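This report refers to the structure that appears directly beneath it.
Only one protein chain is missing from this complex, and each of the others stays in its spot.
Note that the chains are named A, B, C and D in the order they appear, and that numbering of residues resets to 1 at the start of each chain.
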Amino acid sequence: MLKYIVRRLLMLIPVLIGVSILTFSLIHLIPGDPARSMLGEKATEDQLEALRQELGLNDPYILQYGRFLSDIVRGDLGESIQSKESIATELLQKLPATVELTIFAMILAIVIGVLAGVIAAVKQYSWFDNISMTGALFGVSMPIFWLGLMMILLFSVTLNFLPPSGRLTTGMELHTITNFYLLDSILTWNWAAFKDVFIHLLMPGIALGTIPMAIIARMTRSSMLEVMKQDYIRTANAKGLKKPIIIFQHALKNASLPVLTVIGLQFGLLLGGAVLTETIFSWPGIGRYVYLAVLGRDYPVVQSTILIIALIFVLVNLITDILYKYADPRIKYE
Amino acid sequence: MSTLLELKNIKKHFPLKSEKLLSREKPVLKAVDGISLSVKSGETLGLVGESGCGKSTAGRLALRLLEPTAGQIIFKGEDITELRGEKLRKLRKDMQIIFQDPYASLNPRKTIEKTITEPMKIFGIPKEKRKKTLDRLLNVVGLSSYHKHRYPHEFSGGQRQRIGIARALALEPELVICDEPVSALDVSIQAQVINLMEDLQKEFDLTYVFIAHDLSVVHHISDRVAVMYLGSIVEVGDAHEVYQNPKHPYTQALLSAVPEANPQQEKQRIILKGDLPSPANPPEGCKFHTRCPFAEEICRVQKPALKKVSENGQIAACHFVKEVVGPEATANLS
Amino acid sequence: MESESPLLEVKNLHTHFFTKAGVVKAVDGVNFDIKPGETLGIVGESGSGKSITAMSILGLVPSPPGKIVDGEILFKGENLVHKSEKQMRKIRGKEISMVFQDPMTSLNPVFTVEKQMIETILAHESISKNQARNRALELLNLVGIPDPKNRLKNYPHEFSGGMRQRVMIAMALSCNPSVLIADEPTTALDVTIQAQILELFKKMQQEMDMAVIMITHDLGVVTEVCDRVMVMYAGKPVEYTETKKLFDHGKHPYTLGLMNSIPKITPEKIKLEAIEGFPPNLSDLPKGCSFAPRCKHAMDSCLTIDPNFKEVEDDHFVRCLLYEETEKAVTP
Amino acid sequence: MQEDYRKDVRLLSLQPNPTPNPNTVEITKPIKKPRGLWLDAFLRIVKSKTSLIGLCIILILFITALLAPFIATHDPTTQLITNRYQPPSGEHLLGTDELGRDIFSRIVYGTRISIQIGVIAVGISMIIGVTLGAVAGYFGRWIDQIIMRIIDVMMAFPSILLAIALVAVLGPNLRNAMIAVGIVGIPQFARIVRSAVLSVKETEFVEAARSIGGKHGRILMSHVLPNSLAPIIVQTTLGIGTAILDAAGLSFLGLGAQPPTPEWGAMLSDGRNALQIAPWVITFPGLAIFFVVLGFNLFGDGLRDALDPRLKE
Partner (left out) sequence: EDSGNDTTDDDGETTDSGDDNGVEETGEKKTLVFGRGADSIQLDPSKVTDGESIYVTNQIYDTLVRYEEESTDVKPALATEWEPSDDGTVWTFTLRDDVKFHDGTDFTAEDVVFNFERWATSAEYIYYGYMFGASEDDLGGIIEKVEAIGDYEVQFTLSEPNAPFLQTLAMPPFGIASPTAVEEHGEDYFKNPVGTGPFVFEEWIPDDTITVTKNEDYFGEVAKVDEVVFRVIPDNGARFLELQSGTIDLMMGLNPQDIQIAEGEENLQIIRRPSMNVAYMAFNTDKEGPMSDKLVRQAINLAIDKDELITLYEGIGKAAKNPIPPSLWGYNDDVEDYGYDVEEAKALLAEAGYADGFEITLNTFSNPRPYMPQPKVTAQAIQEMLKAVNINVEIVESDWDTHLSVTENGEHDMAFLGWTGDNGDPDNFMYVLLDKDNAKVGSAGNIAFYKSDEVHDLLKAAQVEMDQDKRTELYLDAQELIHEDAPWFPIAHTTPPLAAKSGVVDYVPHPTGSEPFNLLDIQE
């Protein structure tokens, strides 16, 4: 098992190198100048040149890339051109915001999605099946940025009972430890903040969770249907086991295998793909951070952050695979 | 009778996924582990053995559909082991294969006509001739020519098997490898196909290598029989002789295990203990020793060679069978 | 033995599938009974309704589309057809248990053998987990699995096909059922392993006074283990008698055709006599006798009259016009 | 003993039926008319209510695009600044936008853009993805390794950021947004096709094709790919929906269609400022996106079922 993990980790290296090359080439191909971007329209050519020199932007690309790579290898994510802040520090702030939102969204998606999928499969062709699967189709067809706006329109503008943006009401005292606000509020036993954070998570969480929820529900249903046809379910029935045991133990455990993969994939996708949601709900997360960095030609930020996102993505998938192993004893990892 | 096909000490080792991180020694699955066989023009050679013992692999090797790991294949006196590209394709004209699964062996997206005429098209036979041959083939395998525009899914298993046979015969091959052509069929249909194949053999002067695990079918159709166990041949000989007077303990056990549809006949059964060992990790010495009721120390350490065990050229590989020295001693081995 | 009343009695069973393509008459008038300690073989081609007959007994016919439309299944005098799902669950695995064809897929791959065996026992008997485990151990021993203590902890994929089938059998036996239905238990296995399993069946039968229904398409298997045989064709029984009688004096043309089409290991080679044509489509059966279109002896009346299942000799039932005196008189 | 029952047979065969050529097999029940596989699938789709709805939405989309000038009540780009932010009314069915343009007419013309996006973007993903996937799956070994590592890299790169970066590189306009969305969709296709090819490659009919001397190209094109078509078609249909969504997302960020193109995502983005005073400006384009994507999803879903080989009798 350990060997398997080590081997998989080694296999990540070429992928991450590929990602870094792709990022590096793309960001350098984008027209625009980080120096200008940082100094603004008022800087003189001399100042720009000096800054470019200082940032090493005039060096050959190979050299710049090599420098980036060697820094990364040494664990140095670099410094933002724009803010001069160490990227690692900034990520410690923003990553938790995105991860918290993603986890929240995924929990919503998994709980509702799996439950709906199982019930729909067990009661195939029932009204619940029809409604939930139609709902799931609606979910995957929904432009989430639009859904977000509509929710804001309804819940914030019209009804005024959910905050339209941010993670926490200004003025709400919260001592941050991990920057996962929900966790922090629990750790500091701050119930008011917990409630506030939770309320702030609701709308973006739903917006972000809609698509995975729909996908998980559909996947669970079809996987359950498939499994329910299997011989071993027939065996379980022939043994006279009770129905809930058959459904929630025998069937669901097998059916969860493909769902698990989907969950892993979606989780990874959400982490890097929350740009739109974060934009609409003014969520100070990593998606928006890179997006702004792309617009601001903040090369180091884009390079390092995308690499980190990619790393998380592949790690999440690795973890999914390992979980798979626990769920499915047939798969052997040597 | 001249020798049409000869396999000399042929081996096929499939690589397995490496267990160790960086080990030199790649684990392999020894599907076929050094078999030698000769097939004479016009005869039917039966190849029997338990599931996974390497029958199909041997058949595919003979056709060069798989690359042998070691050994030599001689067809019509020519060494075809190293043939490649165009030459190999030319060879296909003379040797064909019929598959076990009548469902998987026909392209579901092609009409019967296309499936049967494809080989002729590949070998540049003019359209007119193709048409004529098609009609004739359909007739001999017992299908009507109005069937030709239909798709495989419109046929039953037995009919599909006939289509597969027609395709194999389209190029008028000399050798046909039949890989369990009747195993998937119901008994009543099985007889139809066996009869058809016997008729065709006469009509087209075919040589068959008939692979099956059903001993009675093999007995029925074969002139000679070869018995395989775990990638090796344990006994070869005239069909009657082998069935009447099996020399190798495995052949004996195999024959005794066949439940016969005849309540009168009380048989002395040899029940083998245990299961077929894995070809990835075959036993040392005689591969059969783990299940052999007569195994002794020598069987565990020394691999028995095939030797002539009767006057009529029956050969077997067992330490405890007496060798008969005669004029034909090496005829089947060389 | 003769006087014993039947343990399980199937009367005029009709199980149909209501599909979009039409009604599939998978089981269409099956009659048989079985006494304790007796082994009944059911043989027939693929799709002739053998499995559905078994599933009907256990109330496991997938519904919809399947439905038992007529007939009775009397088990110890009670009609199972009218039992509720809940009541049936008490019977399944406890009174009547089943072994399926494919040992590779019939065990749940994600649970250990231990869990699967124990849960069966616990589902029907109120004993402790430990007792259940001990019972499981005993059973594995009984079916001849070496080192059962350690094997209990294994997952199904760590067993070979033959071993899995043994586990399946052990599981089926775990509550001492009075009827064991084995649906082609050896079809997926190699001959040498099949021999082992058949041996095991014989042993079980001797040790437990259990009625066994052995479904197979291999007449050889029937010969080995069955006391009585029912031959099915297109959802209907065509012949039903003692095994020995069937082999000695088979009567139905289909039975005979079946016997003739199997190659025998005999010194002289006899050309096989194949039954021409193909089994009919169950949702669109031909009029008259279902076998008539393939029958060498079919008469004109066969194409219009569906024969009855009649006892033509003592304890020998056949469904064929050739044996119906009245019909013979009608046909010129 | 065997002799015995054979005797029986002879006895019975006193009155044999005249059988025609014993070798000729008739199909027991003649099939009404030999239907092609595709016709079969089509009939199945039409039978399913949901996929029929999907098909209808798609048809409506195409008809609207085709007849846009006749359906639209106004010119989609004509402005009347003094008439901006008019709520829906008889004159302007869905109201007017920030420049006083008729939203209904813009949505109607927007169908053309959506079709363009769907077809071109998915075309790009499909052609490249199918080629990569098929080559990787069929030839295997190092070719597979290389292609799949590239695909891995693309997968690991957060897709929306990849699209954003690509548009930033190429310059923000509709064409480039379509290219970016197309490129982002490649891995999906490649993986689906690869796994389909891998399983088809192992089938006996492919082996049969090899055994009759078929060349790689021929086997790939006439045996392997046609049998991997079902997932490709399904992915294409579903992909169109996704592509429309993705492109709308890019336009929403200002990286897609350029004004005054009536692209729905761009309309949404432009209408955002008026969320409070004129909610209809964002409501309707959003609904339009939603319905069209829903249409493709419904249809794709139906296709998936219809083309599922396991469902075939």
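The working rule: a contact is a pair of C-beta atoms (placed from the backbone, for glycine too) under 8 Å apart; a residue touches a chain by one contact, two chains touch by 3 or more.
Because the structure is a prediction, the values reported are computed rather than measured.
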| item | value |
| --- | --- |
| Contact set of the excluded chain (shown chains only) | A, D |
| Of D:L275, D:A288 or D:L307, the one touching the omitted chain in the full complex | D:L275 |
| Touching the absent chain when the full complex is considered, from D:T77, D:T131 or D:S195 | D:T77 |
| Omitted-chain contact residue, chosen from A:G135, A:G166 or A:P329 | A:G166 |
| Contacting the left-out chain in the complete assembly, out of D:T131, D:S222 or D:Q258 | D:Q258 |
| Residues of subunit D (touch criterion as defined above) contacting the omitted chain | 77-79, 81-82, 85, 98-99, 168, 171-173, 254, 258-260, 270, 272-278 |
| Touching residues on subunit A - with respect to the absent chain | 30-33, 36-51, 54, 82-85, 90, 93-94, 152, 156-157, 160, 163-167, 169-173, 175, 190-192, 195-196, 279-282, 284, 288-289, 295-297 |
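The rule is short, and it goes like this: only the chains that are shown with their structure count from here on.
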| item | value |
| --- | --- |
| Centroid comparison with subunit B (C-alpha atoms), farthest chain | A |
| More contacts between chains, A-C or B-C | B-C |
| Computed distance of Cα centres, subunit C from subunit A, in Å | 54 |
| Interchain centroid distance [CA atoms averaged], subunit B/subunit D, Å | 44 |
| Subunit A, residues touching no fewer than two other chains | none |
| Multi-chain contact sites of subunit B, meaning residues that touch two or more partners | 156, 158-159, 192, 262, 264 |
| Subunit D-facing residues of subunit B, complex | 60, 63, 65, 88-90, 92-93, 96-97, 99-101, 104-110, 118-119, 122-123, 140-144, 147, 149-151, 153-156, 158-159, 162, 164, 167, 170-171, 192, 196, 199, 262, 264 |
| Residues of subunit C that touch subunit B when the two form their complex | 45-46, 160-163, 190-196, 198-199, 217-224, 243-244, 247, 257-265, 267, 269, 271-276, 278-279 |
| Touching residues (chain side subunit D, partner subunit A) in the complex | 50, 149-150, 152-162, 164-166, 168-169, 171, 241, 245, 248-249, 252-253, 265, 268, 272, 275-276, 279, 282-283, 286, 289-291, 293-294, 297-298, 301 |
